[in-house]
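To start, the structure under review is shown below, and the notes come after it.
Only one protein chain is missing; all other protein chains are in place.
Letters are used for the chains, namely A, B and C, taken in the order the chains are written, and counting of residues starts over at 1 for each.
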Amino acid sequence: MPSATALKQAREPKPLPAPNADFYQIEDTLSAEERAILTKVHDFMETRVAPIINDYWVRDAFPFELIEPLKELNIGGLNVGDYSSRLKGLVAMEMSRVDPSFTTFFGVHTGLAMGTIALLGSEEQRQKWLPPMARLEMIGCFGLTEPLVGSGTGGGLLTTAKREGDTWILNGEKKWIGNAPWCDVSIIWARDLDDNQVKGFIVENKTTPGFSVAKIENKMALKVVQNGLITMKGCRVPEANRLQNANSFRDTAHVLRETRSGVGWMSTGVQMGAYEAAVKYTQQRIQFGKPIASFQMIQDLIAKMLANVTACQALMFRLEELHGEGKLLDQHASLAKAFTTQRMRETVAWAREVHGANGIIVDNNVGRLFADAEALYSYEGTFQMQNLIVGKAATGISAFV
Amino acid sequence: MPSATALKQAREPKPLPAPNADFYQIEDTLSAEERAILTKVHDFMETRVAPIINDYWVRDAFPFELIEPLKELNIGGLNVGDYSSRLKGLVAMEMSRVDPSFTTFFGVHTGLAMGTIALLGSEEQRQKWLPPMARLEMIGCFGLTEPLVGSGTGGGLLTTAKREGDTWILNGEKKWIGNAPWCDVSIIWARDLDDNQVKGFIVENKTTPGFSVAKIENKMALKVVQNGLITMKGCRVPEANRLQNANSFRDTAHVLRETRSGVGWMSTGVQMGAYEAAVKYTQQRIQFGKPIASFQMIQDLIAKMLANVTACQALMFRLEELHGEGKLLDQHASLAKAFTTQRMRETVAWAREVHGANGIIVDNNVGRLFADAEALYSYEGTFQMQNLIVGKAATGISAFV
Amino acid sequence: MPSATALKQAREPKPLPAPNADFYQIEDTLSAEERAILTKVHDFMETRVAPIINDYWVRDAFPFELIEPLKELNIGGLNVGDYSSRLKGLVAMEMSRVDPSFTTFFGVHTGLAMGTIALLGSEEQRQKWLPPMARLEMIGCFGLTEPLVGSGTGGGLLTTAKREGDTWILNGEKKWIGNAPWCDVSIIWARDLDDNQVKGFIVENKTTPGFSVAKIENKMALKVVQNGLITMKGCRVPEANRLQNANSFRDTAHVLRETRSGVGWMSTGVQMGAYEAAVKYTQQRIQFGKPIASFQMIQDLIAKMLANVTACQALMFRLEELHGEGKLLDQHASLAKAFTTQRMRETVAWAREVHGANGIIVDNNVGRLFADAEALYSYEGTFQMQNLIVGKAATGISAFV
Partner (left out) sequence: MPSATALKQAREPKPLPAPNADFYQIEDTLSAEERAILTKVHDFMETRVAPIINDYWVRDAFPFELIEPLKELNIGGLNVGDYSSRLKGLVAMEMSRVDPSFTTFFGVHTGLAMGTIALLGSEEQRQKWLPPMARLEMIGCFGLTEPLVGSGTGGGLLTTAKREGDTWILNGEKKWIGNAPWCDVSIIWARDLDDNQVKGFIVENKTTPGFSVAKIENKMALKVVQNGLITMKGCRVPEANRLQNANSFRDTAHVLRETRSGVGWMSTGVQMGAYEAAVKYTQQRIQFGKPIASFQMIQDLIAKMLANVTACQALMFRLEELHGEGKLLDQHASLAKAFTTQRMRETVAWAREVHGANGIIVDNNVGRLFADAEALYSYEGTFQMQNLIVGKAATGISAFV
């Protein structure tokens, strides 16, 4: 005769497994120390960001309330610190699993702004700017893209710099600059009217006359990130704020290569978030008397989502191995950016789709990721530009100039 | 020696052609009289709706200011009038070319609400309700879908009706009901507790105690349409407001079949709008010194968009011929809904893509259509449900019950 | 007590419906007279071609045994006769449903070869050549494509013609010419060395010295069609065999436009054949104790196949309406060729897929169609060329010269 416990177990079916988007256990390959950092980020995103982010997104607003708790994580120096590039990538992935806007804010500051100073600044500049930025007391942005010149297309910058004694005069516009409407300091790229070379400058947003930022309104993606149209009219910047080791447009390429890798990780994370939301929803949503996860057509989408997620993780994982060995080339990063964003578009569409009409309500988490994916797909060089960069490397022929 | 005119012409290159999304000239197949109606709608959408709709979309608001000018078009009776079904479809397509939210508002009122009364009401009911509704003095909605019962899945309604003398008592919830938060009259479907058959009722929203509507907030698609969650607690409706010729759930099928065809036309129109925006943008946007429309990769997307548009038009065109001959079956409409919405997803994604980062700013017209497409893809029966309806007809075997 | 009949019916379940790939009843739009011709072709394909064609395909051989019975159908003059262009298209579709190689043989002869003579020959030439060709006593081919010049790319022919008195001397090569290895007469396009214009010639294969044809071996698609590499070394052709109304390369465009429409119909027909094979197989193949047509994942593919088929039919249907009204332009035909072949690739892959491993055995009918589709996809102008032709019409900018 079965025991009371056995009977109870029979009546209460085994609970369904929680979704797990790390199917090939990529995160387990970190050292214990780095794993702990990743877990810390994961928990922060789940407990602090996830509960409030949909509301900010709907209102096109940035959650300044998160900056104080973020300081406590002590990860502001991550991207310029002595960590594995795998950890840096996985942190971007984990953040984006919950909110790619947050990753963008964080990446623009710690990767693009701080990363540029670390890479192309003088020792003095590094000493001056990096510590307060790492403590998030001062937030940065990165001004390369212009209204008429996409970041992926290279060269042709219209913003100018003209030296007058120990001062540089900057004139021009920068568009789409994340964090710009509210942050403290901007890396600005401009063409020197004298030698026609592209140079980089550290500009203090709030104290530089002639420097103004208009917030870009009415976005339908990455709505949490505040993007700005920067206008510089005769901005005066001291020579001490010129990046001392940035001597040509080519020097921005180092930064962009890492940025494109970063978008690869973000696109992977977005897929993970969308996948997990989809699994949960389909385990709970009942139609025809059973969870819709029981239907083959739904499982087909679930399985294909997970395959996309896993392939992107594996691709980025191998990319970081190359990166760690100093072998990362532009075309490697372009391929990763193109592939992961293409798969992401597919994955988020499937995830939204299994939610039916409920998938268009932002509160259900997937609509936001679906929309945000479009920004990732297009920024840091469009799908077409990435493919042309890869195509040139593959065939030896350029098809874009 | 060339004349001054010739020199001028040489300097001013031939202007690029305006985009034309009616590549196979479907609209030319209308009679002159019907063509005039379509042109009137086209002009209204271009001159009245297009200039203001992005702003309403961003604010999740409905443009009530358009109702007065819409009255002047005198098309409120279109869907119950003696017009060709081709015209009705092409009007939905033309409206959706500019704004599918507007088509949804219009279709819910003139097609679902008025159409149901025309089809399933008594002569007396038709006389009473249709004229003021045709004059847009009274706006209607259609309450079938419930929180736990999708419109595509059939049967199983949880809303109940109980007759007490000449009064019916309604209890239950209806979800996703377009126009409901502000309109005047609702068609409500409920299961009669006595005979277990589904019956339809005309409910006056604003004067029926126990009838309340909560607006569904935080949508990321069709944001202009106001959708409601209707709650009915002991609503009392006179027998005179019961649709006299609606005797079972099967009677809703007539209405839904036409609705699904309608979504087919809308999805075609959305693609046309996205396509035309894309052509215009790529003719104007300069990269590497020339319009991006000059690049093969862009033309590839343009051509594939136009092929999608044209195939959807042709499919709907043939569907309406069947319709006109009284041969339209559920599975025909399901195939059209599934095919056109699938192609639409592809088309709007390509259109958004060629806009690069500018495509995520709603002001550029394409981001809104990209997002709205998701609602069309999922409502009136998901892609999966449509395919299962077609699959059952094709194989003789049901895979969903 | 149930009757014996009732019991018998209960035991014998209703047979599953036969597959029907004309879901929107396009064929019913023909006149009764034309419908009878179509039915005759349908029956011929089913009873004469289908039973033997797989075997010929495997052996790369042409079924000459079918020419006698084909003569009895009396349709050799179809494409130059006074029939609706819809009928001509539907005949190509019905033939291709069973075997696109057979349609190719028939189309090259009756459409390309006879069609060119009808369109560009003198009255005398028409009188001389068309009657025996219509009786299939003399079979023709069409020599435009060259080893280095694809048919889709226009101009640049390397084959030359040089007039000497009343004789023309032809030199050059033509590649991929269907029927050429065995047929009687070839339409050859060559560039006149004197005026640099492209002219057309009727060449008698078997009696013209210097005219030789090598069969193209080792094809993996359309294996039943015999394609030839024609070599002309000093071939002498009388002025009487020069097409009297063909004065430039532009004149071949009329022919190619119709050919591309024809490939649209063929690609539609191939999909119908693949779809019907798939439905039949999935109704019969048992896994997990039931027909695999019971599984949602299979129905998903079935429904999407049928949607592709129906959309292609509807597109071609509308194209022929334009054609009949004299409004068919190159870009219309290019769009149709590109769209239908793209959908075909999808459809035949799904059809092969539902057959599992059995789908790679040619005897199961679907592997042949899967492979043949590749030839249709690439011939008469690649997908890329068609899209560039459409893209040029759509944007006003050429991206290929």
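Just so we're on the same page, contacts are C-beta pairs under 8 Å (C-beta built on N, C-alpha and C of every residue); 3 or more make two chains touch, one makes a residue touch a chain.
Source: prediction; values computed, not measured.
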item	value
Identified contact with the non-displayed chain, of C:I117, C:I230, C:L256 or C:I298	C:I298
Hidden partner chain, touching residue among A:F23, A:W182 or A:F249	A:F23
Touching residue (missing chain; options C:I75, C:L315 or C:A371)	C:A371
Options A:L319, A:A351 or A:A373, residue touching the unrepresented chain	A:L319
Hidden partner interface residues of subunit A, rising order	14, 16-17, 19-20, 23-26, 29, 279, 282-283, 291, 293-296, 298-300, 302-304, 306-308, 310-315, 317-319, 321-322, 327, 331-332, 335, 338-339, 342, 384, 386-388, 390-392, 394-397, 399-400
Where the unshown chain meets subunit B, residue by residue	295-297, 300
Contacts of subunit C with the absent chain, listed as residue ranges	54, 58, 145, 148, 150, 153, 176, 216-222, 286-288, 295, 297-298, 345, 349, 352-353, 355-357, 359-363, 367-368, 370-371, 374-375, 377-379, 382-384, 387-388, 400-401
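As a convention for this text, only the chains that are shown with their structure count from here on.
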item	value
Fitting subunit A to subunit C on CA atoms, where both chains share a sequence, rotation angle to nearest 5 degrees	180
Centroid distance [mean C-alpha coordinates] between subunit B and subunit A, Å	36
Centre-to-centre distance between subunit C and subunit B (centres being mean Cα positions), rounded to whole Å	39
Touching two or more other chains - residues of subunit B	295, 298, 384, 387-388, 400
